[in-house]
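Omission of a single protein chain aside, the complex is shown with its protein chains in their original locations.
The first chain written gets the first letter, and so on, giving A, B, C, D and E; residue counts start at 1 in each chain.
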Amino acid sequence: MKTIYILPLVAALLALAGLPVAGAEAPKLPVPTLEQRVGDLESYMNNAARVTDGKAESKVGGGGPGHSAWMMTSAALVLFMTLPGLALFYGGLVRRKNILSLMAQCLALAGVVSLLWWACGYSLTFGKGNGWLGGFQHAFLQGVGSDPNTDYGQWVPHSLFMVYQLMFAIITPALTIGAIAERMKFKAIMLFSVFWMFVVYFPAAHWVWGADGWMNGLANDAAKIKAIDFAGGIVVHMTSGWSALALCIVLGKRLGYGREPMQPHSMALCMVGTGMLWAGWYGFNAGSAVAADGVAVNAFVTTTLSAAAGCFTWPAIEYCVRGTPSVLGFCSGAVAGLATITPASGFVTPGVAVLIGIVAGAATWFACNVIKAKFKYDDSLDTFGVHAVGGTIGTILAGVFATTAANPNLGADRIKAFVGSTLWLEQLKAGALVLVWSVVATVILAKLVSALCDGLRVSEEVETIGLDLVEHGEEGYHG
Amino acid sequence: MKTIYILPLVAALLALAGLPVAGAEAPKLPVPTLEQRVGDLESYMNNAARVTDGKAESKVGGGGPGHSAWMMTSAALVLFMTLPGLALFYGGLVRRKNILSLMAQCLALAGVVSLLWWACGYSLTFGKGNGWLGGFQHAFLQGVGSDPNTDYGQWVPHSLFMVYQLMFAIITPALTIGAIAERMKFKAIMLFSVFWMFVVYFPAAHWVWGADGWMNGLANDAAKIKAIDFAGGIVVHMTSGWSALALCIVLGKRLGYGREPMQPHSMALCMVGTGMLWAGWYGFNAGSAVAADGVAVNAFVTTTLSAAAGCFTWPAIEYCVRGTPSVLGFCSGAVAGLATITPASGFVTPGVAVLIGIVAGAATWFACNVIKAKFKYDDSLDTFGVHAVGGTIGTILAGVFATTAANPNLGADRIKAFVGSTLWLEQLKAGALVLVWSVVATVILAKLVSALCDGLRVSEEVETIGLDLVEHGEEGYHG
Amino acid sequence: MKTIYILPLVAALLALAGLPVAGAEAPKLPVPTLEQRVGDLESYMNNAARVTDGKAESKVGGGGPGHSAWMMTSAALVLFMTLPGLALFYGGLVRRKNILSLMAQCLALAGVVSLLWWACGYSLTFGKGNGWLGGFQHAFLQGVGSDPNTDYGQWVPHSLFMVYQLMFAIITPALTIGAIAERMKFKAIMLFSVFWMFVVYFPAAHWVWGADGWMNGLANDAAKIKAIDFAGGIVVHMTSGWSALALCIVLGKRLGYGREPMQPHSMALCMVGTGMLWAGWYGFNAGSAVAADGVAVNAFVTTTLSAAAGCFTWPAIEYCVRGTPSVLGFCSGAVAGLATITPASGFVTPGVAVLIGIVAGAATWFACNVIKAKFKYDDSLDTFGVHAVGGTIGTILAGVFATTAANPNLGADRIKAFVGSTLWLEQLKAGALVLVWSVVATVILAKLVSALCDGLRVSEEVETIGLDLVEHGEEGYHG
Amino acid sequence: MKKIEAIIKPFKLEDVKEALKDIGITGMTVTEVKGFGRQKGHTEIYRGSEYTVDFLPKTKIEVAVADSLVKQAVELIVKAARTGKIGDGKVFVSSLEDAYRIRTDERGDAAV
Amino acid sequence: MKKIEAIIKPFKLEDVKEALKDIGITGMTVTEVKGFGRQKGHTEIYRGSEYTVDFLPKTKIEVAVADSLVKQAVELIVKAARTGKIGDGKVFVSSLEDAYRIRTDERGDAAV
Partner (left out) sequence: MKKIEAIIKPFKLEDVKEALKDIGITGMTVTEVKGFGRQKGHTEIYRGSEYTVDFLPKTKIEVAVADSLVKQAVELIVKAARTGKIGDGKVFVSSLEDAYRIRTDERGDAAV
C-alpha cells in the first residue's frame, strides 16, 4: 500500500518526458492592419474575442495584464479560503482535541487534489470529450500554456484558468469534511476524497462548466439541460453539501452526541476563518467572470450584499427567538449568504442579492436549527445545513432572477429564451440530478472505502482521546 | 421592536420592483476615428478622461481591466481589514471574556452598514445633492452600474467605486467600538452606529469627498473649504476617533479600571490583526487613487514607509523610557503610522512619509501613555489615542507637505494656490469642524440611544461575567 | 546608545531637503505616429519595451495599470507573508513563553529594514555601481518615481519595483531568526540584522539581481557567473538559511535542548501561518516577473504544484516511517516546496515543478529529521533545514531544468548557450560563493555583535522565564 | 466532615457528577490536572525531536461531605468513574476540620 | 499548622489577597477551578445544539498558616470574598502535619 507514494514521482518523470511538443505549425496568418490591432486592444478592454481571430496574426500574445492580474489575485484568494480560511472556520468549531485533524485534512486535500488536477483532473473536467466527461488531451497539463483557451476566457492564459479552477477543486472536498468531523479515519477520508473527485467532482464540473458539458446552458449550444451556475452552486456547494449529508449518515453520530458538550473550542478562531472566507470569496465569485470586467464587478457587489444580508438575518432570527445574537450566528449567516449567492452572483442585480442573502440566512438557520434537530443526523459542522441548503436555494433562485441586465452573456441565442422564464426549471433539473448522483455515489464510495480501510470510523478510544494525538501524533496547543 | 427586521425584506422587494430602468436614450454619437480609439486606450493607461468624451461613441465600454483589478483587490483588502483584521486587533486586546463581543460588533456592522449603504447610504454620501448631503438618486443603487462615474474614477465601474467605499463605511464605526469595549450594550452600540452613520458619516464623507461637497477642495470648484483628504484622515479616523472619545467619556470607565488587571488576553492575536491591518491598508490608501496609476503606487510607498517609521518609533520610545520595546508598542506604532499617513498618502513624497510616521509614533505614544493617564478617561483600546490623534495630525501635515510632485491633481486651478502655502489652514478648518460635529453629534445620539435602550451600559453583573456569555450566549474559548 | 533613535529623524529631514530635483531637461522627442502609439499599447500588453523608446515621446506615461495592479497586490502579499504569516508560522512553533519575541522580531525588522531600504539599501542593491555593489544615486529614493526603471520592469513604476523588493529585504532576515529562536537577545538580533543587511543582503542581492551584478546571468551581459535566480533561492533562502545555521551554532543550543520538552505551543497558529505563507508566496514568485504576464502565470502554476507536491511528500514519508502524517509535516513540506521552487519558479515547466516539490519534501525531511539529529546543532525552527536546504537544491535544479519554453528571456544571447547545458554549474558556483560569504560574514558579525551587546544570549534565568516577559514586558496570553 | 478527592478520566466527569447528585451531593469543585502513573503516556515527534509526554490529562474532583455520606459517595464515584482500563484514577479521603459557607457564615456540615 | 482552602469568585482574588496581607500572610497558592453548586450555570446554544454549562469558573486559594492565625485568616477571607449572592463559595480548614521551605530546609511554622 505504501508503494503508492512512488506513483506521483513516476508520473512526474513521465510528464517531464512529455514536455510541450510543438504542435503542427498552423498556417501563417497575414499581418494585422492598424484597425485590427486597435480592435484587438479594444477587445482586451471589453473582454471580447480578438478581432484578428482567424483573420490576422494578433500583435498581442498571451493573456491581458489587467485580466491576468485579477485572476492571479482571485486564484490566490480561493487558495486562501481553504488554507487557512476553512481550516480555521472548521477547526475553531470542533473540540480542542480535534483541531489539527481538520487542518491536516485541508492541507492533505490541497496536496493531493493538486496532483490529481495536474495529472488528469483538469483534463477530465475542462478538456473536451463528450457531454459527460472531458478527455485526456490536457493530462499532465499538456497544451495548457499561456495562450488563452477561448472556451473559458478570452484574455486569461489557459494555465491561469487551470490553476484558478484547481483552487475550486481543492475547496470542494474540503467543505465535505465538516460534516464528518471528529470521527472519520484520516486514511479513509483521503481515499474517499480521491475516489469522490473522479466520480463526482470531475464529472459534475464537466457537465455544468465544461465547454461541451451536457448541462452547460451558458456556453454549450448542444446542452440538454440549460443550466447556469456562475461560481459553483451546483458544482461546489451542492456536490459537497449533499455528499456530506450522505456521508455523515452512513458514518453515524459522534460518540456522546447530544449528551456530552461539544461546543466550539474556539469561536474566536472560527470567526477569523469566517473573515478569511468572506474576503476570499471575492476571488471565488468575482473571479468566476474569468476577467476583470463588468460581470466580475457585479459579482463582487452581489457577493458583498448577500453576505451582509445573511450576516444580518441569521443573528436577527436568533435575537427574536432566544434574545441573543451569537457570533456563530453572524458567521453562519455570512457564509450562508456567500454560498447561496455563489451560483447567482454573476447573473443577478444587487437588489436581488439582498433578497437572496435574507432567504439564505433564514433557510440555513432553519436547516441547522430545526431540520437537524428533527432528523437527528450528526452533520458536525453543518456542511449540509449551510452549503447544500444554500447552494440548492441559490441554484434555483439564480434561475428565477438571472437577467441580461446583470450579464450580457445571458443574451446568447442558446439561452435567452429561458432567461426570465423557465430557467429555474432547468436549474431544478440540473440540481436534482447532481444531488442524486452525489448522494448515490457517496454511499457506494463510502462502502467501498469502508471495506478498504477496515471501517470508516476511528475506534471509540481514539474518538475519546482525540484525532490529533492518535492520527497525527500532535496536539493543537501545549502549555 | 423586533418588527424592524422585516424592513430590509420589504426594502429588498421594493428595490426589485425598481430594476434598472433604461434611461431616456441619449443622442447617438458618431463612430470614433482610429485616432480617437487609440486616444481612449491611452487614456485608460494614463487614467485620464476619454478623448471620445462627448465627441464620439467610445469603443471600450465599462471600466478598464487593470484599474478594476486593483480596485476589486483593494475593496477585498479593506473588507479584510475589518473582518477579521480589526476584530482580531481589538479582540486580542480585551479580556478573554469579551473577545466575542468585539467580533460580534464588527460582524454586525459589516451586515448592517452594507444594507444601509445599499438602501440610501451610498446615495446620500456620493450622490449629488448640495454641499451638505447627497441626494436619493442612487437609492437602492439605482443607476450604479458598470459604467464609470467619472466624478470619482475615470476607468472604474461606478458599482465598483460604490462597493469600495462601502468597505470604508463599514470600518469607520467599527473603529469607534474600541473605545467603549467591554461595557456597552450590543443593542445600544448597533442603534448608536446606525444613527451615527446618518448624522456623522454620510454627511462628513459627503462634505469632504462628495463631488459637490463643501469641503472637497480637490474636486469641487465651489468648495468653501479647500480641504484634501486622500484616504480618510478626516472622514474615517477623525470622525471615528473623536466620537470614540466623546462616547467613552459619556459611558464612563470600566468597572475596576485602574485597579484590576485588564491586560490584553492575547497579544498574539492582536499582532495577527495588526499584520492584517497593515496589509489591508494598501487597499485603503493605494486604492483611494481609484486606479492602478502612479498616484496609487506613490500612496503604496508612503503607506509602507510611514507604517515602518511608526513601527520603529513607538517601541524606540518605550526602549528609552522603560527599557523594553513591547509587541503592543510595535503594533500600536505601526497602526499609528498607517492612520496618520492616510490623509496624506496620495499627496506627499516618500521622505515626508518617514517624517510623518515618526511624528505619528511619538504623538500617539504620548497620547496613549501621558494624556490618557492625565485625564483618566477610559478609552479602552485607544481609538482616540491612535486614530483621532493620528488622523488629526495627518490631516494637518497633509496640508503642510502636499505637493504636485506627488499628485498632479493638486495642480488643478481650484486648489493649486493653496498647495505649499495655506493648505494646512484649510485642513485645520475642515478638521476642526468635523471634530466638533462628531463630538456634539455623538453626545446627543448617546443620550437618545440611552433613552431608547434603557441605558448604554450593561449591568455590573454582566460586565463582571463578560459580554460574550450574556450578550451573545457563547464563550471565546472552551476546554 | 539611545541617541541612535535620533538618526532616522535627521535623515528624514535631510531627505526632505532633497526633494526631487528636476533633472536636466532631456531633449524633446518627436510626437509619435499612430502606428507607434498602437505599438506602445501592444508593448504594454506583451510586457515588452516601448516602441517609442528613443524614437518618439510616448503618449502613455508611468507604468501600465494591469502590471501595476498585480505588482501592488504582490507587494502586499509579500508583506503579509512576514506580518503576520511568518510571525505566526514561527510563533506557533516556539514555547508559549516566547511567542511574542518572534512577533517583536518580525515587526522590528519590518520597521528597521524599511528605513534602511529608504535611506540607502535600495540604492546599494539595485542602483548601478559595479558588479559588487550598487551606488548611492537612489539614496532616500532620489529618482525613484513613477516612471519605470526599464532595467527591472518595462511597465511597472520604479517606485513600485522598489517597494516590492523592500518586502523581500524584510522577510530575508526574518527567516533567519527561526534558527536562533528562544535564546538570543533582542538587541543583539537587531544589531546583527542591520549589519547583516549591509554585509550580506544588499551585496548578494546586487550580485544576482542588480542590473550590473556580477552573477546576474539573466540580465547582465558582463556577468562573470551566469546564474539565474527567479525569486530568491540564492538571494533570500540561501543567504538567510546558511547564515541561520552559522548563527545557531555560534549561539549554542537552547537550555535543556534534547532533554526538556519543547513542543510547538500552538500547531494551530503555525498552520495558520503556513496558509498565509502559501497564499503570500504567489506574490513572492509570480510577482517576481515584475508584470502580470505569461511568465508570472507560469510561476504561479509551478509554485502551486511544487507546494502541493511538498505538502504531499513530507507527510507521506512520515506515514511510511512512523505511521502518522503530522500537521507540522504538511506545513513543513508545503513551505519546503515553496522555498525550493522559488529560484526555479519562472524558469521551469509545471511537470518539473512537481518533481522539484517531491525532491524538496524528501530532502528537507531528511535534513530536519536525520541530519539535524546527527550533527546535533539546535536550529530551533529549522530555518536551515527548510530554507537553506530547499533554496540550495532549488538553485541547482533551476539550472538543470530551466527552459525557454517556460521563460523566453532565457533565449537571450548572453545566457542561451548555458540553458539546458552547463547552467547548473553556474548555479553551483554562484550558490557556493554566496553560501561561503554568508557563513563567514555571519560568524564575524556574530562576534562583533557579541562584543557590542555583552554576549548574544539572554541569561539562563531569562531563557527559563521566557523572552516575552523579560525582553518585552508582556505575555502572549492571559487568563 | 471529610474531603473526598478523586482523580478520574476527564470524560467521566458527567457520569460522576450525576451519580453524586443522586445522593444529594450537589456541590463540588473540579480542577484540570495532569496525571502520571502506570498508564503510559504518548510520544510526539516534531521534525525529528521526540517528546515523551508522560503526563495525561485527568480531572480532579473535590467534594466535602458529611461523615455519614463518605462511604456511599466514594462507592458511587468509583463505580461511575470505572472503565476497567489502566489509568482510571484514585480516590483519596482525608479529614476536614471545619467548613464555612462564605455567603451565609454557615459552618460545618451545614456549609457543604 | 493548618491549611485553609477557599473557593471564591475569581474577581474577588485581589480583595482576599489584600486582606490576608494585612495580617502578614504573604504566601499562598492559587488555582483556577470550576465549581458546581447551588449557583446555576448557563446555557449555550450553538446552531441548535444546547449545552448546559453547570460548572462555573472559581478560584481556589490555598494558604498554610500557623494555628494561631487560622481563625483570623478565615474570617478575613470570608469577609473579603462575600458578595452576598449565591455562589460565593466555601472555606475549608484541614490540618497539616508538616511543611518545608525548599530553598532553606526550614520546617514547620517557619516554612510557611
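The rule is simple: contacts are C-beta pairs under 8 Å (C-beta built on N, C-alpha and C of every residue); 3 or more make two chains touch, one makes a residue touch a chain.
From a predicted model like this one, the values you see are computed outputs, not experimental measurements.
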Touching partners, among the displayed chains, of the absent chain: B, C, D, E
Of B:91, B:210, B:385 or B:399, the residue in touch with the unshown chain: B:385
Residue numbers in chain E that touch the chain omitted from display: 3, 17, 26-31, 64, 94-103, 105, 111-112
Touching residues on chain D - with respect to the absent chain: 2, 6-8, 31-38, 54-55, 58, 60, 74, 77-78, 81-95
Interface with the undisplayed chain - residues on chain C: 256, 259-260, 464, 469, 473-475
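As a working rule, only the chains that are shown with their structure count from here on.
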Pair of chains joined by more contacts [C-beta pairs], A-E or B-E: A-E
Chain whose Cα centroid lies at the greatest distance from that of chain B: D
Whole-Å gap separating chain D and chain E, where each centre is the average of the chain's CA atoms: 18
Residues of chain C whose C-beta touches two or more other chains: 34, 38, 41, 44, 64-67, 69-70, 73, 77, 263-264, 272, 322, 326, 328
For chain D, residues that touch 2 or more chains besides their own: 44-46
